[in-house]
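First up is the structure itself, then whatever we jot down about it.
The complex appears here minus one protein chain, its other protein chains still in place.
Which chain is which? They are A and B, in the order written, and residues in each are numbered from 1.
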Amino acid sequence: MGFVSVWFLLFCAAAVLLYYVLPKKWQWPLLLTASCAFYASYDLRYFGFIAVTTVSVYFAACKISQLRAKQNAYLQEHPELGKDEKKAYKAKTKKKTWAWLITCLLLNFGILFALKYINFFIGNINAIISIFIESKIPTFDKLLLPLGISYYTFKTAGYIIDVYFGRYEAERNIFKVALFTSFFPTLLNGPIDRFPLTAPTLFSEHSWDEKRARFALQRILWGYFKKVVIADRLVVAVIAIVSDPEKYPGVMVAFGALLYAAELYCDFTGGIDITIGVANLFGVEVSENFLRPFFSKNIAEYWRRWHITLGTWFKDYTFYPLCTAKPVMKLTKFAKNKFGAGAAKRVPIYVASIVLWFCTGAWHGASWNFILWGMGNCFVILVSQELTPLYKRFHAKHPDIDNKWYYKTMCIVRTNAIMCCLRLFDCYKDVPTTFKAFGSMFTKPSFNMLNGTTLLDLGLTAADYAIAFAGILLIFAVSMIQRRGSVREMIDKKGFAFRLAVFALLFAVIIVFGAYGLGYDSNSFIYSKF
Amino acid sequence: MRSKVILRVLICVIVFVLLFICLQRLLMPKYTREAEEGRLTAEYYGSDKNHDVLFIGDCEVYENISPVTLWREYGISSYVRGSPQQLIWHSYYMLEDALRYETPKIVVFNVLSMKYGEPQNEAYNRLALDGMRLSSTKINAIKASMKSEESLMSYIFPILRFHSRWNELNSDDLKYMFCSPPQLSVAGYLMRVDCRPLKTDPPVGHQLMDYSFADICWEYLEKIRTLCEENGAKLVLMKAPTVAPYWYAEWDSQIVEYANKHGLAYYNFLNSVAEIGIDYTADTYDEGQHLNVWGAEKLSSFFGKELASLGAPDRRGEADYEQSWAKLCERYDEVKQYQQDILEQTGTITGFPVPD
Partner (left out) sequence: MKKTLLILLLAAAVCLMAACNSGENESKPEPASTEVSGNTAEHTPTGYLFESNGVTFGVGSAAADVIDKLGAQTGEPYTSNSCAFNGKDTVYYFGSFEVSANDETGDFVIYSVYLKDDSVSTKEGAYIGMTPEEVKAIYGEPAESSDGGFSYVKEGMKLNFFLKDGAVSAISYYVNN
């Protein structure tokens, strides 16, 4: 069952009711049961994969913690040991813990690779082989893609890496690890949470808190509004444009990119709102994943505001480790000797950025489109960094310009324009088509296509456009207000009657104007295929 | 403080539930301007549940059988429980639903729907089922009827299906939000007084690869028979005397065999057209596909004799029956006159016009 279904709402209602009726010690086990039931509702065959991940991560983490505890106990019991002996002992322990870590990571990323990337990998090998010889390696048909595999694989990888680095002790209760892995609201579109952030509220006992529940329900409503009224409505037009690039070139590509930006934002943030709202109903805190990303003034800021948990995961577990990895340090030294300090400064950043964005792109999808999308982001960020001296000179000449509204607006528009262009890789079916579509904006602008007839040919009525536009304006207004503080708190202060009226109206809007039901496929959260 | 919170929660729940109900009532199609037959299923619940004969089936019953004629000539109290292109599983569940309210002595099933072995389309499912009161029967009917793209929840909460009607709303949606539109049928019968004669020989059906009825149809026919048996009702099979859709001899023989096997009366009125007195140049409003009121009265007059012989009691003289049928007869004559006036004024009739 997806988020946009009555069954999901009934399921959550039943789970919440039981959660607060049952004795508090049964609360987190109930969440685990509910998560298993939710997972099973998709496909029982998925269980095997998430179970392997859970068990392997649990055992590896426990083993690592055990080895480290053993090491600490040994060293404490033998204060007479010399520095070299202690070092040697620690190195031996480190070798063992490293082995556990790597085995666990290889196993789980191996599963992810096998299920999600193997056919892409084989396809590329075949493309290379076919230059020389006829034969082809066969691809795999009917590969299962377990629900949320990208999310829970990364979540558990972060957990075991943290345990390896001694940031916290391994969780000794396998069922708690299972709940952390499979907590049902986070399965469809994240966030990729960290264990120490989630665990305290996930496993602790909660009493019913009326205000918390109220805010959670309001957030869920807001999420459904974005997802069902706007995202699911706009996707029709987006698909019409991108599936026929010959028919919709030029300005229609730009129009499609704008629609896609709105649709992607509403779909993803709507899903996260529902996720966080549902988690909050159980008193569980889950990380925010978006922070008004379209208000970003540069790409680096954008990625600190969009899919925050994915960005921080890659930063913490890919970027920084790569920057300080021995091979990269060697390369840095070589570059310094050969090309000077300037080059040396760049080597770790460039290497880490390229790998990070390659992986980020691949995470989004097993195709060159996504990888080039990642590389495009990398390119823009690196170029932006290279232009830092130029920016510094500019700001030195115009020290107050950062506070000027027109400058901020220009930066925001520029950032969004770049992101819209990069997102074209998301939309079109392959790389050549994407470049062709992008190029047509300059070679075949076709401004006259932006007329009523063409727009109404995309599968949306005038009323649909009006609703989507009004909805986007509302989201924009709420985002602007949000910069001053919590909108729900502000509404709360206006009193019960006002609050009831606002959310009853929101509820009515979702029910009446939602793009759901026969003819709509409500389960296709864009990010749920990850 | 706690009681204040509980009160507020209660108010919230009530407001949201009322809002949901009101929106649903507003957005549900009222079937007043299009597909008026969609009102038929719900109209049954407004009837006096005192019927000795229940007809179930598609438009071959609700446009060809006149319960008022059965009453007037034989004192038979009957109702036609039908909907457009009502499939056999719809008929089964309609019967099961009706049996929750009354116990007829005779159930007449029109066998045309034996030719449909699969759900046809969502629209006909909706017309048959949306008007049914929520019950386990309705849930089973929905599950049996749903096409793959439909969902059970959208039948239990029809607003999930019809919410997109917001830009098709008309004054009738507001007018009939909390009350029913005018009674369309008279004891389940839809009347047409006009005539469009059959201008050619009745169309002959094309040869088929396979004349066997689907297993599911036999399964439901058997369920209908068993249900009647369990409720002490006599099952009678009929085939209306309509020229389209074509009723193959190969189909007919299977029904005859089934009827003989189970000792059921089966009336194929296509074989009795002359005896009934049906004239396809005068007694049909759509070239023989359905009878008009004159044809329906002839058929009912003929059939009534058979039903009486099968044990349908004559309820004339019984106060309750006289009272409810007096109203129905009045309504029947009113509708007939109303349509005849329209026909005289405009020369044509569209749909099933009835006075308010």
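Assume a contact is a pair of C-beta atoms (placed from the backbone, for glycine too) under 8 Å apart; a residue touches a chain by one contact, two chains touch by 3 or more.
Values in this document were obtained by computation on a predicted structure and should not be read as measured data.
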_Hidden partner chain, touching residue among B:32, B:47, B:85 or B:110_ = B:85
*Write down which of A:7, A:140, A:165 or A:394 is the residue touching the left-out chain.*
A:394
*asked:* Residue by residue, what part of subunit B touches the chain that was omitted?
replied: 34-38, 58-59, 84-85, 123-124, 127, 199-201, 203, 206-211, 244-245, 286-287, 289
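The rule is short, and it goes like this: only the chains that are shown with their structure count from here on.
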*Taking each chain's centre as the mean of its CA atoms, how far is subunit A from subunit B in angstrom?*
54
_Interfacial residue positions of subunit A with respect to subunit B in the complex_ = 5-7, 210, 461, 463, 496, 500, 504, 507-508, 511-514, 516-518
_Partner subunit A, residues of subunit B touching it in the complex_ = 5, 8-9, 11-12, 15-16, 19-20, 23, 27, 122, 149-150, 153-154, 157, 159-161, 163-164, 166-167
